[in-house]
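Removed: one protein chain of the complex. Kept in place: all other protein chains.
Chains here go by letter, A, B, C, D and E, matching the order in which they are written, and residues are numbered from 1 within each.
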């Protein structure tokens, strides 16, 4: 019996080994990524039973994604190789930190999610369905898919987790806001960063007012995170690490929080686990390579005082 | 004053360092490519004055293409960075030789060539306009561009060179045949491989009958090449090299032949130069990295007997 | 329902990137290996349903083996992480071809196989149980395990395949001969190389007389292979490839032959498949990295004439 | 019309990938460098029209320098390949930061600069001629060249910029002082570091008194920089970055200041740009690889508060 | 005449190039190590005449150890290649710092040290015999060897230095304590870390009381070190460096202290040298790669104020 199901578009990331503009690079490292793939891998490493719903192309990058998910022990009952290509993206880091991302995902096999894309009975008995705000930004069908999947989850008593994951290059703020308002009644657990709150609602307070899900987790960067549950605000300190590659840290954060929720941990422990996973992924190259395994947790949490601000 | 102008879509190639399926690779090498870019670079290295007409995106891969062409001394008066993305492709070699190519070029900035894409007076005084059969396969506009450019060349007394470069994944044989028939009256020099001849016309003889340009060069792989000029058939032996990465060898072959034509060499010498360049590119990684420089030619041609079958 | 089950000790191989004595190397590549692991992976890539029975340590190399087998889709119902360490070995190639292997496997978790190590009902309905002559060389218990597994297979109508795989550093010829004589009545399909035949029996003819299983496949190196079935000798030509890393080629050969047998192919086709797989693995680095996928076969077999001597 | 012209000796740098003594290294990275080359590249990336005057050998390293300058869009009207070799140097970083430089530049083609080495009309209409204190240290002819070029600039109303760039291994302090005193009347803009001031004049105050050019920029390391203009002292804070490879940071600093001057920015903005460029180059490997492009500036300057001490 | 002799088991270390679990790595770097080998190399680099007593296998890793020691100028009169294998170990660093070590040393050639393993007259005239607490943990014979060697040293007026080097995976605390009590009367100089003190004796004070050698050096991590000599406590500040690979830092620390003692430096200078060497090794990859050479010391000690807390 699965504990978490997540759905979305897998991507392959191409990343230079050294900081600097891509134009000067001759070698790129290849990583499997995609927000929901990252969440699935991080959960599986913690021993949470997790299934991933999605599609990749019948090409080599699709095979790469499939092998990675299988290797990590993610359930693939509703994962499919489909006609079309697997989305990819290139990213760069510059010496002073900024840098750009270049997507090659438009029209990909993975973006072709629509209502009915999987048998919703797959959700029976599952604790959480986790989605991100990237999928609804891909196409009208994918948006409909997101709402449909949330409804099917609701119908089966599955709690819905949504990571806002706002991507400016995929849709304008007003569209994203529209989707969030539409989806909100179905959301039990919402992940939101301060930056997203400001981009979408102007101010954090405004965003928190607009997005009043039963459980809201606000990621505040180096200041840690807040969780609003049952009218109470819990705090979690950030871990101090040198961020080698921040991509995927937010996904690992969500996975850590979800694992804590599945295990019935109190909210402060959920936040601690979330921050631990986020720090671990940020401190290593790749989109989820740094996610810890269950057997690492004891040592890591013991060492926690070293990392807590 | 330029001697050759070529036009087409630049691409960036991502290639694993070792043979084997892409799914198992963690590092990819990055090369600048695209058939006409390869021709332009190979000509520039030989000291032929060459201009490249085309577009790339306003992204980092576009900057990479531009820097490479500028470094090689190709004239870029009608090269442009344009909105949109720069096309790329991944390729693999398998241990026993086969392997696949995966394109990410649909809708790219580089494929948006149309009649009027450059000021045709750029062709004034030029010896050859070189095009490939890839451009007309990209879109109806690009097909129109190819015919338009050939007409503008003709009008100015510029000889037109066309490399058939048939790509099965871009268009069906009958469409390609249609284009060739339409274009043929404007073509002065045609490059064709035996494999293309068979794919498009069933038999080599048939292809040669159908494609009776004033000068036709038939590439016969390890058997060398034939040039049909003024009703005479000249032969050129292939160079025996271990093909490390055959991509781009045909482009270098065309460049070698064109350079010989620009320099007024007899047809046998043109073929010898063509085979030399083709072998040199096939024997090294990258789409044109192995193209020799003018100062290499003396040594290479002296060493020729070693390589001639 | 599984079609093949194989059992043995997984190993991790550490291999320099360039030829030369290990003493001068600063970087080693890491590969998953072990004869039966290689067979399992090669079968899984061809789409044969295969299970692997064995153990690795509760260490990182054990996790590496497990992830690889899971990624490749091998059934792991009777694969276990166990106390102890995972065996490893270093190998080198010298410029003129020779080179040595250094084992660190004595007392490993993987060598602790004994009768009862898995539930023999796992073999119900399986077509082949495949073993190698390495396991019985590891310890008396492992030898007993081999005979026990063969008996359990026989009892369930499962055909037994045995690759002689003689390792001089693990046991003397007379012990190996003793085991083979003891095991032979239970063997339906025997793989043997000319070199092994000479080491163990002095002459090939002598070996063939002594080892008269119903189906015997004699690997003759560059001369190809013979299969003796029903009193008939079938021949298979070797593929001509540059051997980049011959380790694992024999395992892939066995896997190709077994796949052909599972699919009911005639013996000549089995040999062809066996030679194809062996060549593909020999032509690439790693112990099974070069094993082809089912979807590669069509192209590869078409290209066969190129490779056939 | 060029905005800046610079002249000097290009060098090729060979640098290990990891800290540690060179004696233990087996791989070296290759970078194009030389103080004035670095300034030219950094200016060109910012969109300043810049020409480089100098020579390299007719060898491969010379070709490498030429290709790099051409790729970056530097004007090469008075750049020449000449008989002789291209200078190179090896450098190392040790784990605790110190390390040595080993020059192979004595007698190089690039050091053969003498009065008349280029047509001084090249300077017509140019805003700045930029030189460094390395060239006059190379030979008496090169010293004469520096003074000659400054005079020709003066004659044409071109402002002269001089970076002291004192190299202890090339000449003793008294010779350098002598040159500076001789050159000073022709210098409009002088770059000097605190360390240089102390080596050459004992104390910073002393150096500032001796070197009273109309505009003097004093680089004070982590303490930022001071610019003395029109009897006023402007301050610029340093950017806090982890220095990965400090070589070239001073050259980038000068380029940033010069760009600001060309663009008519107020002195505080010139310093800010200078510090930004210096930090960006120090934070990445290579002698100028980290120099930002014009399109990076907006993001970088926005992010500035993060970096400002 | 040798100044220091050390004895122990050489090891080869296999280390991934990037942080992260070993299971995900495809390349490992190879380093020569082993606590006493590290001490010997660090001393040799400082110009101290040092001999290493020990054994390695007749395999390639043994040849690697021998070449490294010979290259560094360590005296090898009583170093031997012996039947058996050379011990190795794999280590990993995780993104948040923890990580595991996996030994393959049980039964190695190097662990077979026993009384009489070398001619004790080798110690004549030597200033220090340096041993570590790893050797007595390898086997009863190796424990006897340690005591025997200390006695032979005593008999010849050679001072005995012992680094506690407690390895939990090799023996339990009570056994280690037993050995230390047994050995203590023969020890002139003892190295101990706070962590070891707590593991073995519960509290640092307790350890210091129990281990009252004439000279005791307590390593206190980032807090520096204390030396207790003649009833006086001297302090040495730690150097602040980013620890890239802490393995071997303690060995380098001991070597620095020993070198200072050989040179007759006052205790504060010995500590300064010890901290300098420890920092230098911790700041670079490999088990002793970062150890400085005598000619580095002047610059390093001058730069000391930068590093001192």
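One rule holds in what follows: a residue touches a chain if its C-beta (ideal position, glycine included) is under 8 Å from a C-beta of that chain, and two chains touch if they have at least 3 such contacts.
Since this is a predicted model, take the numbers as computed values, not measurements.
Across the whole complex, the hidden chain's contacts among the shown chains comprise B, C, D, E.
From the options E:71, E:101, E:114 or E:240, the residue with contact to the unseen chain in the full assembly is E:71. Which of D:61, D:96 or D:291 touches the hidden chain is settled by the complete complex: it is D:61. Here the missing chain is touched by one residue of D:49, D:78 or D:100, and it is D:100. Contact residues of chain D toward the unshown chain are 14, 21-30, 59-61, 63-64, 67, 85, 88, 90, 92, 100, 102, 104, 106-107.
Residue positions on chain B in contact with the hidden chain: 239, 241, 244, 276, 279-281, 283-285, 289-290, 292-293, 296, 299-300, 303, 306-307, in rising order. Contact residues of chain E toward the unshown chain are 67-68, 70-73.
We adopt the following convention: only the chains that are shown with their structure count from here on.
Separation of chain C from chain E in touch steps, taking the shortest path, is 1. Chains that touch both chain B and chain C are the following: A. Separation between the centroids of chain B and chain E, computed from CA atoms only, is 63 Å.
Separating the CA-averaged centres of chain A and chain D is a span of 46 Å.
Separation between the centroids of chain A and chain C, computed from CA atoms only, is 41 Å.
Listed for chain C are residues 26, 67, each touching two or more other chains. If you draw each protein chain as a dot and join the dots that touch, the picture is not a line, a loop, a star, or fully joined; it has some other shape.
A list of each chain pair in contact follows: A-B, A-C, A-D, A-E, B-C, B-D, C-E, D-E.
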